[in-house]
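Okay, here's the structure, questions in a sec.
Excluded from the complex is one protein chain; the other protein chains are retained at their positions.
By letter and in written order, the chains are A, B, C, D and E; residue numbering begins at 1 in each of them.
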Amino acid sequence: MTELVTFGETMALFAARRTGPLRFARDFDLGLGGAESNVAIGVARLGHDVTWIGRVGADEFGDLIRATLAGEGVHAHAIPDPAAPTGLMIKGRRTADLIDVRYYRRDSAGSRLSPADLDPGLIRAARVLHVSAITPALSGSAREAVRHAICEARSAGVTVSLDVNYRRALWTPEEAGAWLREVVGEVDVLFATEAEGRLIADAEGAEELAAALAGLGPRHVLLKFGAEGAMELSGGVVRRAEPYRVTEVDSVGAGDAFAAGWLADWLAGAEPGQRLATACAAGAFAVTSQGDWESLPRRADLDLLRRPADGVSR
Amino acid sequence: MTELVTFGETMALFAARRTGPLRFARDFDLGLGGAESNVAIGVARLGHDVTWIGRVGADEFGDLIRATLAGEGVHAHAIPDPAAPTGLMIKGRRTADLIDVRYYRRDSAGSRLSPADLDPGLIRAARVLHVSAITPALSGSAREAVRHAICEARSAGVTVSLDVNYRRALWTPEEAGAWLREVVGEVDVLFATEAEGRLIADAEGAEELAAALAGLGPRHVLLKFGAEGAMELSGGVVRRAEPYRVTEVDSVGAGDAFAAGWLADWLAGAEPGQRLATACAAGAFAVTSQGDWESLPRRADLDLLRRPADGVSR
Amino acid sequence: MTELVTFGETMALFAARRTGPLRFARDFDLGLGGAESNVAIGVARLGHDVTWIGRVGADEFGDLIRATLAGEGVHAHAIPDPAAPTGLMIKGRRTADLIDVRYYRRDSAGSRLSPADLDPGLIRAARVLHVSAITPALSGSAREAVRHAICEARSAGVTVSLDVNYRRALWTPEEAGAWLREVVGEVDVLFATEAEGRLIADAEGAEELAAALAGLGPRHVLLKFGAEGAMELSGGVVRRAEPYRVTEVDSVGAGDAFAAGWLADWLAGAEPGQRLATACAAGAFAVTSQGDWESLPRRADLDLLRRPADGVSR
Amino acid sequence: MTELVTFGETMALFAARRTGPLRFARDFDLGLGGAESNVAIGVARLGHDVTWIGRVGADEFGDLIRATLAGEGVHAHAIPDPAAPTGLMIKGRRTADLIDVRYYRRDSAGSRLSPADLDPGLIRAARVLHVSAITPALSGSAREAVRHAICEARSAGVTVSLDVNYRRALWTPEEAGAWLREVVGEVDVLFATEAEGRLIADAEGAEELAAALAGLGPRHVLLKFGAEGAMELSGGVVRRAEPYRVTEVDSVGAGDAFAAGWLADWLAGAEPGQRLATACAAGAFAVTSQGDWESLPRRADLDLLRRPADGVSR
Amino acid sequence: MTELVTFGETMALFAARRTGPLRFARDFDLGLGGAESNVAIGVARLGHDVTWIGRVGADEFGDLIRATLAGEGVHAHAIPDPAAPTGLMIKGRRTADLIDVRYYRRDSAGSRLSPADLDPGLIRAARVLHVSAITPALSGSAREAVRHAICEARSAGVTVSLDVNYRRALWTPEEAGAWLREVVGEVDVLFATEAEGRLIADAEGAEELAAALAGLGPRHVLLKFGAEGAMELSGGVVRRAEPYRVTEVDSVGAGDAFAAGWLADWLAGAEPGQRLATACAAGAFAVTSQGDWESLPRRADLDLLRRPADGVSR
Partner (left out) sequence: MTELVTFGETMALFAARRTGPLRFARDFDLGLGGAESNVAIGVARLGHDVTWIGRVGADEFGDLIRATLAGEGVHAHAIPDPAAPTGLMIKGRRTADLIDVRYYRRDSAGSRLSPADLDPGLIRAARVLHVSAITPALSGSAREAVRHAICEARSAGVTVSLDVNYRRALWTPEEAGAWLREVVGEVDVLFATEAEGRLIADAEGAEELAAALAGLGPRHVLLKFGAEGAMELSGGVVRRAEPYRVTEVDSVGAGDAFAAGWLADWLAGAEPGQRLATACAAGAFAVTSQGDWESLPRRADLDLLRRPADGVSR
């Protein structure tokens, strides 16, 4: 039985091999990416039964998404939409330190998700529903799908997890803030960076922000500080996690990996401290190699970041 | 002074390096493509002054298009459109013999071309206006732009050239046929494959078809038979050209190259037989290497296809 | 319910990108290959429910095999063997016309397959059991597994299909012939090249050979002539199929594709002539692009080989 | 009207993709490089009208240089020389920290530049003439061209800018020093590293060196300290700039970028402090990606180095 | 006359180009690797006459090994074994900091080395015999070969050098320790990491460990601390070397490079301090570029690590 249900838009991803302005990039690798499917893969690799739902084009990129997710052990409901193509993501690197992502997702198949695509029985039978605030920014029907899913989950006592994942290409901070304030009261687990948290609540320091957010409803507030680690406020207790010291290769997907690590340990009934540590380790894995989700860890991998200094396993 | 003016949509092009279904293609090269800019480059390489007009996104792909066309010596009016991205073309090879092209051009910058983008003075001062029947299929404003341009050209005595370039991803044969029959009376030079010619006129054999098309207006009717050569009907005289014997690497762009060769020789005042031979040679060059336009010939290259058998120049 | 069950060894495949002696190849692509999993993918793409069983190492290559087959919609029982690594295949191209395949499969996980790995219920509930004569050459336990599976199938009235797939790296013609003669009486569908057929029976021409083979048991004898097409002898009727005219890119996997096409149409209840045509089309697809199985067709693709001459779909 | 005129040798550049001794590099990317054309591109990207003059071979590499510079918006007078080939630059990386550059430029087209190649009217109408001390080391005629251009500029009141750019493959420190001391009195803006400055004047510390150089003529002395920032002495005032903290990918071209940033801001009439900051930012961009000039910033890019920590723009 | 004789298994090496789990690596480079041949190349590049002995398959990979070593100036006795293939090494990078090496060397040609493959005259005429503790872990005959070679060397007064090179894929720490304790009394020069040293002797700190090891026989004990430098205990004197500050690209082969640097300087009669410095410099070179041995220094390269800050040589 599926323990976690998630949905959203997953896109074909063209990733530039070279650093510099995209117009000089020349060589691209084809893959795929999407915040929710990244989380789905992450949780599945850590041992849980996961379902992802989304619309894809009736095209090669839709097939790529379906095959890749199935190959990763996710139950992938990749609904083919004959009327719109799979969305695209173009990912480059303007400088060694600055990633540049562009989308071709307007009117894409993924943005046409609607409440009817979501099987209520599946949500009601799960333990967690995970959504991101990307989906409501895609289209009116997608926004309805999110509300509908949260409603089903809450009425069945299913835990609701939301990762803010603010995308300025899709909506303004004001629009995002308004929507987030509307739904935050129905959310049990909230993932956000500090800047994202301030779209919802106004507070100076990180702890004050976490408290303000928790005051709006979420039982678990997770604040991510990038290379500076993370913080959790649960049951009135604040926990901080030190970041891992790793060489960063590609920072995209780190937040999704963090969410995956936390949710997997929550599903496994791990202690709060362990949960946060796993979230940080998963986030660290995500940045240490190319690709948004390829390097997500399995349980057996979690120890690798603590390996001896010579860095060679034979 | 610009001798040939053309306009249309030019897109960023992701070309798969591997043969097989696109989802297994893995590696892609970034370039650009567009029927009219292919013609523009082809005519410019053969020694004429050419202007290309089109909308591009205010993005890296738009910059790539502007820089590449300028680098090829085309006067490129690549109007940046802040409200829409540059369109995309994804090009793969399903089998060694079957090219597979997909577009992300709906609501693209290029499709938003409108009559106001076209400087009438530029058209009226040219010797040829070249358009394709791709542009009218892009949007209402683009369709108006074509009519507007043809109207300006005719009123100034500028020769009007039209390449049918039927794209079934954009409109049905019926829609295309209706539009083509509307404009064919205002066209001086018509380029078409046999199948494309039959969208406009109904006739059995190639010569009958050419005659039927000429009867609708065009002074020069060019029918292309792919690897079987081509035919021209001008002033009541039919000329046929044998194809070149070349190893085909990539057939995309061959028709644009043919049009470029013909138009360049027409501008240069070449004899009809020479004109058709140059068109065929240019078309042959286009298929002998990767890329839609990269291998288009210069005057000095035209002899290369007749080189001695050892195929090595040192 | 699974309609076709197959099993065997699937290996990680390093394919050289360059033509020439392998020591100069420099760049390799990682993929996977195995005769039976190629067939499994082919039949699944043509719309049937397929199960593949095999041992893989408890390593990254084993994971790659499991994920790829699952992504292709095959029920993949990729049993991880902690005691042996996944086998390897190195594929190069000595000349443009001569493929060079080497194996690292001695004592591999895949060669350790044994009767206990095969769920008898799965076989007995299927409509076809497909095996190749590669498996008996891998190890004693693998040979027993084949006999065991055929025995289960026959006792349950399941059709038994055998593709000879002679590999001289694994055994001598004499050894192969002895084994084949032992089992051919229990086989319903036999796939072979002429040379392979002569390992079993002695006959001059192709028709005589087919008749001799049919005389040993098989109700359907399929003889493959490579680029010269194929022949089927079923119910005393000989049918011949013309080969498709395609540009050959990589001939490996063509035989597996042929078997997949034939078996899929047999499962679908197609007419004999149609069945043989589908087998040939599938074989043609396999040679038109890189990779052993990547280009295998779906039902909707079967028409592509008959596309119009310009070879471009847009 | 062109604001800045520069000239020199631009070469085709083969850049190794791999780190290690060049003989193991295997894969190379084709591009182009040249100190003065790097500056020309940099100033053009920052919004000014720039002309570059140089000789190239009547070959594909000459065409590449012409097309690339034109594509970058530089007025490129790439004079084809039928008697000599375009020069080459081979760029490798001996270790991750040590770049290895070799030239094939002896008797190249670029080295055959002569005074007659430089249109005096163009220089006299510009606001800045920019030269490097690479050109005088190429040939006698090239050396004369530099003297001639400086002479024209000075007589017309055009500001003369010189970047030392010492190349030990071309001449000895003594030869370079002698030439530099000869011309420094006619230079208004001088760019140098500390070591380069000491080819001209003898002084202990950086400030003393700058003062000594200024004493020889230049109104603006710019000393570059690599990853340690830079210093400017103008009008008796010393300004220092902190370096940007960026991940270095390829240090070649940083000095050219610095000069471009400074000259663009000088042309724009920026304040001295701003001018030096822009120079440093441009230098930082140059090292953050592959290629000698590809990553040079536009005005709108200058802020990117101050982006928030997560380094992802969407 | 050969100054150093070494032997062992050298394998074809497939190195992944991408960072992340091996199953996503896609592109691989073909090369070769083996601890003893790495040392042989390193000593040869530093100017000494070196012989390497080993078995390889009668296949393309064996030819690659023979040609590469010969090309590097090593006298390569690459004995072709018709009965077994050349072993393989697959090298990936799980994260930017963690290299992942897998072997296909069981029953490989290299593992079938036996005493008869070693010409006693060659060993007895050399000045050093260098072995690693990889060889005894490969097979019984290989283990005998090591004992046999050491015996010949000692009886002829040839210095015996041993690098522990513990490989947990081949044997347990207990098995390795037992063998090492057996032979350490016959070793003159011992190379080990601290962890490897503790397989042989039990001691707390590094100096205590070195003393304990020296107490068992070796006149020279070299302890390597990875990025923290190294230590030598010779003639009762402890010397420590600071590591070089270099950007690490690939840590595999660093230990072999260190041994090569030390042995070359020992052969050259360098002072102990110089010897250790050369060992560290060679080790630093090995990590600064891709490949296990490609970047090993020549004498003239040793200064490169002390080059000026701009890192560009022209």
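The rule we apply is simple: a residue touches a chain if its C-beta (ideal position, glycine included) is under 8 Å from a C-beta of that chain, and two chains touch if they have at least 3 such contacts.
Predicted model, so just to flag it, every value in this text is computed and none were measured.
K.L.:
Please provide the labels of all shown chains that the missing chain touches.
P.N.:
Result for the missing chain's touching partners among shown chains: B, C, D, E.
K.L.:
Among the options C:R94, C:R198 or C:R298, which residue touches the chain absent from this view?
P.N.:
Among C:R94, C:R198 or C:R298, only C:R94 touches the chain that is not shown.
K.L.:
Taking the full complex into account, find the residue in D:L64, D:A96 or D:V252 that is in contact with the omitted chain.
P.N.:
D:L64
K.L.:
Mind listing the chain B residues that contact the chain we can't see here?
P.N.:
Those residues of chain B that touch the unshown chain are 29, 246-249, 285, 288-291, 294-295, 301, 304-305, 307-314.
K.L.:
By the contact definition given up top, give the residues of chain D that touch the hidden chain.
P.N.:
Counting only chain D, the missing chain is touched by 14, 21-23, 25-30, 59-61, 63-64, 67, 85, 88, 92, 102, 104, 106-107.
K.L.:
List the chain E residues touching the unshown chain?
P.N.:
Chain E touches the missing chain through residues 66-68, 70-73.
Everything below uses one rule, namely that only the chains that are shown with their structure count from here on.
K.L.:
Under the document's definition of touching, what chains do chain B and chain C have as common neighbours?
P.N.:
Of all the chains present, those in contact with both chain B and chain C are A.
K.L.:
Averaging only over C-alpha atoms, locate the centres of chain B and chain E and give their separation in whole Å.
P.N.:
61
K.L.:
Check each residue of chain D and list the ones that touch at least two other chains.
P.N.:
26
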